[in-house]
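All protein chains but one are shown at their positions in the complex.
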Amino acid sequence: MSTDRLRVAVVGAGYWGPNLVRNFAASDDWDLVAVCDLDLERARRVTQQLPGIRIESSLDVLLADDDVDAVAIATPARTHHGIALAALRAGKHVLVEKPLADTSERGREMVAVAQENGLVLMCDHTYCYTPAVSKIRELVADGALGEILFIDSVRINLGLIQPDVDVLWDLAPHDLSVFDFVLPGGLQPLGVSAQGADPLGAGKSCVGYLSLPLVGGALAHVHVNWMSPTKIRQMVIGGTERTLVWDDLNLVQRVSVFDRGVDLIDRPESGAERTARTIAYRVGDTWSPALDEKEALRSMVEEFAASIHGGRQPRTDGTAGLRILDVLEAAGRSLRQAGELQPLAASGWRHPAVAVAG
Amino acid sequence: MSTDRLRVAVVGAGYWGPNLVRNFAASDDWDLVAVCDLDLERARRVTQQLPGIRIESSLDVLLADDDVDAVAIATPARTHHGIALAALRAGKHVLVEKPLADTSERGREMVAVAQENGLVLMCDHTYCYTPAVSKIRELVADGALGEILFIDSVRINLGLIQPDVDVLWDLAPHDLSVFDFVLPGGLQPLGVSAQGADPLGAGKSCVGYLSLPLVGGALAHVHVNWMSPTKIRQMVIGGTERTLVWDDLNLVQRVSVFDRGVDLIDRPESGAERTARTIAYRVGDTWSPALDEKEALRSMVEEFAASIHGGRQPRTDGTAGLRILDVLEAAGRSLRQAGELQPLAASGWRHPAVAVAG
Amino acid sequence: MSTDRLRVAVVGAGYWGPNLVRNFAASDDWDLVAVCDLDLERARRVTQQLPGIRIESSLDVLLADDDVDAVAIATPARTHHGIALAALRAGKHVLVEKPLADTSERGREMVAVAQENGLVLMCDHTYCYTPAVSKIRELVADGALGEILFIDSVRINLGLIQPDVDVLWDLAPHDLSVFDFVLPGGLQPLGVSAQGADPLGAGKSCVGYLSLPLVGGALAHVHVNWMSPTKIRQMVIGGTERTLVWDDLNLVQRVSVFDRGVDLIDRPESGAERTARTIAYRVGDTWSPALDEKEALRSMVEEFAASIHGGRQPRTDGTAGLRILDVLEAAGRSLRQAGELQPLAASGWRHPAVAVAG
Partner (left out) sequence: MSTDRLRVAVVGAGYWGPNLVRNFAASDDWDLVAVCDLDLERARRVTQQLPGIRIESSLDVLLADDDVDAVAIATPARTHHGIALAALRAGKHVLVEKPLADTSERGREMVAVAQENGLVLMCDHTYCYTPAVSKIRELVADGALGEILFIDSVRINLGLIQPDVDVLWDLAPHDLSVFDFVLPGGLQPLGVSAQGADPLGAGKSCVGYLSLPLVGGALAHVHVNWMSPTKIRQMVIGGTERTLVWDDLNLVQRVSVFDRGVDLIDRPESGAERTARTIAYRVGDTWSPALDEKEALRSMVEEFAASIHGGRQPRTDGTAGLRILDVLEAAGRSLRQAGELQPLAASGWRHPAVAVAG
């Protein structure tokens, strides 16, 4: 293991690539050595203020370079599999934009190849690296909320109708990756039921809902919508001890913790365990933690470096991406079957630590 | 038809009865003549400031009285059927609290008996008589929103867990009755898919979701929750022309109309009609109509009187109550079948005008 | 001292009287024995649901009654002095609506006569008995805010233009009485500067501002306005340790405490004490205390009884009312002199405990 600066190349200079370029270039952990895009002009534009970065249109040439330790992939989802496999087989660590791949089968192969080669495969689930979500994960892990009872996420506003994917594939990965990140043990749904509608005739769902019964009786739910002029980005996580509200558009109070909620009063004298429980309400203080100002992508590239140096899985590893893909695919099946619940393995497996050639 | 004051008796002096008593007593359209409750003391309490109101513990005695034109029923749901049928058969017009009955079969009989006897059967869907919902109905009817694309309602906060019904039966009638009231042609779902969870072991769903695909491709959705310390009562109605947001907890701007949204641009040169549509976004002004201050129940008792005098169905008649029951029953079936879509007739039939012995 | 129920009569059955009637009638500390109003019909209306309450049009007759321990005065301000003096001289404890009197001279006489007779004279500064203000007083007293730096209150909305008083006399007593209640040592301004305007030609100020430099260098400020369609009722209290915001229209988070603010860093090496201070900013959590649901007037009538039983001054005694009157009179002088600062004694004296014939 070494703490030297790692050398990274960004593949894809389109919508998200420039953000990666900017953050790798600004990081103390990384040397950004190359940007690769079939459109050389586009690659040139994103690096014009960064002297010394190589421009490359050939992935093969790039991967043949021993000077590259890692590759960050910001290309369309259908190309993730091919590029990632090539990179992993060339011995490069890989960061890949969400979704991990366009099918879970391909995603699974990517995870397997990374494991075989002892390399890090990380998903850029950006929201997980925001100060708000980091704090939420910490609070849930510390038991501040108690047992989780429900988790409800709304992400709606006027959005571009994507040419290739529906609103569930476009927006729900954000919510699902946060669920996966903050729930103890990750997102382990017993199944998924999906509803969607295409009232505009766009050829795909423009509003969608996901219901995910969880192990232990809790219910997770997602509402995504491209057609709402009111912007809402709000997640409520209800627990037996406290309830948390993350309102991402409330700049002055993004995360609120309500010491209020439902108490279970066990009555030992009663026979049956379930019916013996009496429910009481509690009113208490509200508390809003101060949050760091750190940019999410900066934390994300740090975690990518730290996982390579540490020879460990990153916090949003390939299997996290796989859990999201499994849900999205099952949601697609459910949509086609009028919302029927599609069972999921709920294995919730996490990658064992690997020895990484750091 | 007469415009004389009508004479009404309120049956049930429990939770909701006092509100009816107060509003009938204050109305120029009505003479409140009696309050009937098995618990005479309770009946006495709600009338102690109203001299001259008869107290009655026997329904039979009450209904035998020729001085009573109409009966308002505010008793538990399972008793609605029996009391309403007795009243209708005694020639009284009937107002009944939501839900209309505890089963759709019984509700259907109530509607039939009212029709046979040429009497008004009205549901007290209180929200429909608020100034906000009246304005929304008017705007939708005037085409201000264009074609409806989606309608999403959230009604969550810490609520008492009811002994006999789940959260869907307790809260969703509010949302569904508003859907039914504002949608042109009423609520005509093709089916309903329901999800619920009981993470506390309360023996019934404490959080629930309903998805209702509508004729024409729109999707209606309801989220009700007894376990949230954050109170949200918000409905978004998206249309092709404008989108409306009703935030019932925003006292200064309850209804907002966004002249913003999605435009369909038909391209005539293209072959297939559907794929020829291009979607564009539009940003415009927001407008918030001034609302009357009138109490909903006051408007409701006026409508009850007006429908009797006019020999017409009230705006929230028995069939409206029936449409809600049909959805709730189908939701129960869906819950028991893991969210499977339960088809509904989508008949959306409305009662023909009846000749009422006003 | 006795803890028996005390007997009270309410004088004045107009705008505020019914609220007092309702709360005295519901209190376990009080027997409401009479309501006195020159307009007997009005007195009858407010007691019609309260059997056994005497109706009286003559103050003299009322005061001659040995069955009355205390009198609550809810008549126009200009009559407070006469009624209160008569009551005090008849040996009755007195509660009086805000403002204490129409001039500070008269108020001072009321305080003196109460003291001479060993009787309680209390001001109904209602806001001081709200759960929010009680909590604020407690937090300030506990040092949670540190030294007070500034206190700013805004109370604006469309309001009825009063026939006899300007907006400062109408609304500012609310803000000033809260200042007096929560500031340690009470409201002790060094002076007051007032600005007002009458752009409508109403014959009196319809918008007004008060600036009150306080002992110790802090500044208090009030903005009252009858002409604003936006309703704002917000007070910010800045301290060296924390800052508190009371937003009375925010039903879900009325009081917020920001653990954020300005730190004074004393540099001992420096010569002059003042210039040695360096200022730093701090960002911390926000906290919103749960508040009781108790009605303010209920707490107020309890305090009136407790002060009589305890032979002590109530929390909002006559001298508190006097401090408000002193500010309002000085504000009037300032208004007539183009905002010139009018010095105030800043004596901030509080009444010594009296022996009350409880």
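By letter and in written order, the chains are A, B and C; residue numbering begins at 1 in each of them.
The rule is simple: a contact is a pair of C-beta atoms (placed from the backbone, for glycine too) under 8 Å apart; a residue touches a chain by one contact, two chains touch by 3 or more.
As the structure is a prediction and not an experimental result, all values here were calculated from the model.
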{"item": "Residue touching the undisplayed chain, where the options are C:A26, C:L219, C:A290 or C:A306", "value": "C:L219"}
{"item": "Touching the absent chain when the full complex is considered, from C:Q115, C:S228 or C:Q253", "value": "C:S228"}
{"item": "Sole residue of C:D31, C:E109 or C:D198 that reaches the chain not shown, by the stated touch rule", "value": "C:D198"}
{"item": "Contact set of chain C toward the excluded chain (per top definition)", "value": "147-150, 152, 154, 156, 158, 160-161, 191, 193, 195-203, 206-207, 209, 211, 213, 216-219, 221, 223, 225, 227-230, 236, 238, 240, 243, 245, 256, 258, 260-262, 264, 274-275, 277, 279, 281, 338-341"}
{"item": "Chain A residues touching the omitted chain (full complex)", "value": "48-49, 230-231, 249, 251-252"}
{"item": "Interface with the undisplayed chain - residues on chain B", "value": "253, 259-260, 283-290"}
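The definition used in the following text is that only the chains that are shown with their structure count from here on.
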{"item": "Taking each chain's C-alpha mean as its centre, the one farthest from chain B", "value": "C"}
{"item": "Chain pair with the most C-beta contacts", "value": "A-B"}
{"item": "Chain centre separation (chain A, chain C; CA means) in Å", "value": "54"}
{"item": "Centre-to-centre distance between chain B and chain A (centres being mean Cα positions), rounded to whole Å", "value": "40"}
{"item": "In chain B, residues with contacts to at least two other chains", "value": "230"}
